[in-house]
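Missing here: one protein chain of the complex. Every other protein chain is in place.
Naming follows writing order (A and B), and every chain is counted from residue 1.
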Amino acid sequence: MSRFQHIIPSGLIFAVGCWIAFVSFTQQPAEAFLFPRLIASVFVVLSGWTFGKALLGKSRVGVGINRHMILNLTPGLFIAGIYVFWAAKFFGFYTASTAAFFILFSLYDPSPHSEVKTWVRRAITTAVFMLVMYGLFSLLLKVYTPREILF
Amino acid sequence: MEFIYYFGDVFSPVSFALLLVGTIGGLILGATPGLSPTMAVALLIPFTFQLEAAQGLILLGAAYTSTVAGGAVSAILLKIPGAPANIATTLDGHTMAKKGDGAKALQLSFLSSAVGGVFGVLLLIFLTPLLAKWALAFGPSHLFWLAILGVTVIGSLDSSSVVKGLLSGCIGLWLATIGFDDIMGAQRFIFHPSLGGGINIIAALIGLFAIPQVLTMFAKGRQASGAEVIEVKKHSVLDATKEMLRWPRALTIGTITGSIIGLIPGVGGQIAGLVAYDQTRKFSKHREKFGTGHPEGVIAAEAANNAMVGPSLVPLLTLSIPGSPTAAVLLGGLLIHGIFPGSDLFDNHPDVAWTFINSMLIGQILMCVFGLYVAGMAARVAQVPQSIMAAVVLVLSVFGAYSVQSSMGDVYVMACLGVMMYFLERFGFSAAPLVLGLILGPIAEANFIQGSMIANATDGMGVYFLGGTLNLFLIAVVVASIAYSVWMEVRVQKLVARGEAKS
């Protein structure tokens, strides 16, 4: 794995560490920020050490990221992001979850998209799972989730 | 021996039916990511309105017992700890499941849970007055040192690099300071309204463990079916019992550590599993196997977190002071029936008190029986195709994070932490030390501030934090723990160096 890959995350963490240190040493009241100051100091030292090691190319732990992985990940992450940050609240939990489940399942299901049987199986799996979720959270535990469309 | 007299009450038809419902329901709730024992018990309180006091408590006691054990199911099969108590179980349990030994891991976890749990309840039955005195002996300064002891575990926990382990812990400690400071009420690092309440530990737990799992499955892409089907090995209960008895050290250390830590008010069962895991590893002859699917890891962690159940109720039952969030919820369940825990409970309502305690004892055994029964079937979860699993875990995470406090903010925090953790894991950081930091930060901070306020008004900081037998003992344990870690680290590096020289 390239040295470059290690530099980015450790650099980011080092930057976060410096920001935390800056905030905790400038904010008041001092008593409330005593503990953050302590943590920030250790944070800066440790993240600086890691960053330095990455710059020197001595970081060996971790498998890193490759192009193949990112290509596979992006569509799923994108749909999951829409689901979590927007659709769940906008359409209501059950509607959005049903849609997200079906889309994500279909997207990563290796069975051929051209057969009707595949689609039936996907629809049934989604329906069964959502029924279980409804039974557990709405009927048994009575958690009131946001509902806009349908239940 | 008064408790034996009330065993009959547990086996009356209604009580026993409730015990069964509580146990089975508790296992299911515990296995659902996002439902911690505290929440499960709180959700059951309305059901007890209609029941008699003793019956209501049977339901709550059984549910408490089995949710703690049920959390191991999702920890082992999905690498999502059901509650902070089950974090240590993921470390070896999930690795075992990935190798196809899911059934064995589940059986071991239920068997050792039952051993630890029964021991804990027996402590509650026989040593309550003595234990109550111990529980009160832990003041702010002692809790502070105890939290520091937890911090020393961070560096060596589930991370291939000590510095990155410590840095992960530091990130966790910092995340814990977000939100309103609990004592002064000052606002710290609130850069989005969702963070006003701080980072909820259960939501964080789901995000840090479940979301990286989902993303890892996504990253593998559309695999042709059959490419990576895990063969789930069958494993008999008898073999699992033998296996557990092969590791008496892990079982003993787990049970004892869990009982002691469970007793201490304010620390609760959250760290019992992790501390027991770490101690067992330090004393084990197979130190290097931990984290690679070693049975000792599962046994120690699960024995500890069920052993804590009984002692965690000691301060509540004797002094009427809830020592953990779950105990606080149980207090509500008692008060609704007009029963005050403490001398009133044991003197005027012995039937309620002992039926409750007995039901936890029987509940441990029932939990084990049901757990073993489903272990074989549950282990098949490993065979569910990744495309379904990823979607299932994602939707469960969203529902779980939301239901903690009915808050969308928690869902957003969960998702952000999860994506961050996925990428950090690629570079050698890990979730377990981060969560440990998140749990220990507030304990260390609140007790330090409270202790220093008392110290400034009385004897001064030095005497308050460094004086007294218990303080000195805890400091000695902290020093020994650090020294041992360093020594092991040096020894391993020497061995590696020698190995390299030879080859």
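We take it that a contact is a pair of C-beta atoms (placed from the backbone, for glycine too) under 8 Å apart; a residue touches a chain by one contact, two chains touch by 3 or more.
Basically, contacts and distances are computed from a predicted model.
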item	value
Among "Protein DltD", "Tripartite-type tricarboxylate transporter, receptor component TctC", "Cell division ATP-binding protein FtsE" or "MoxR-like ATPase", UniProt-listed name of the chain not shown	"Tripartite-type tricarboxylate transporter, receptor component TctC"
Options B:140, B:311 or B:433, residue touching the unrepresented chain	B:140
Per the touch definition above, residue among B:130, B:335 or B:495 touching the missing chain	B:335
Option from B:92, B:181 or B:278 whose C-beta touches the chain left out	B:181
Selected residue (touches chain absent from view) among B:38, B:67 or B:156	B:38
Contact footprint on chain A, counting only the chain that is left out	123, 142, 144, 149-150
Hidden partner interface residues of chain B, rising order	38, 42, 45-46, 49, 136-137, 139-140, 179-187, 193, 196-198, 265-266, 315, 319-323, 325, 327-332, 335-338, 340-344, 405-407, 409, 442, 446, 450, 453-454, 456-458
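Simple rule for what comes next: only the chains that are shown with their structure count from here on.
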item	value
Where chain A and chain B are represented by their mean Cα positions, the distance between them in whole Å	23
Complex interface listing, chain A residues touching chain B	5-6, 9-10, 13, 20, 23-24, 27, 29, 31-36, 39-40, 42-43, 46-47, 49-50, 53, 59, 61-65, 68-73, 76-77, 80-81, 83-85, 88-89, 93, 97, 100-101, 104-105, 107-111, 125, 129, 133, 136-137, 141-146
Interface residues, chain B side, partner chain A - complex	28-29, 32, 35, 43, 160-161, 163-164, 166-167, 170-171, 173-174, 177, 181, 183-184, 186, 188-189, 214-215, 217-225, 227, 385-388, 390-392, 394-396, 398-399, 402-403, 406, 408, 411-412, 415, 419, 423-429, 441, 444-445, 448-449
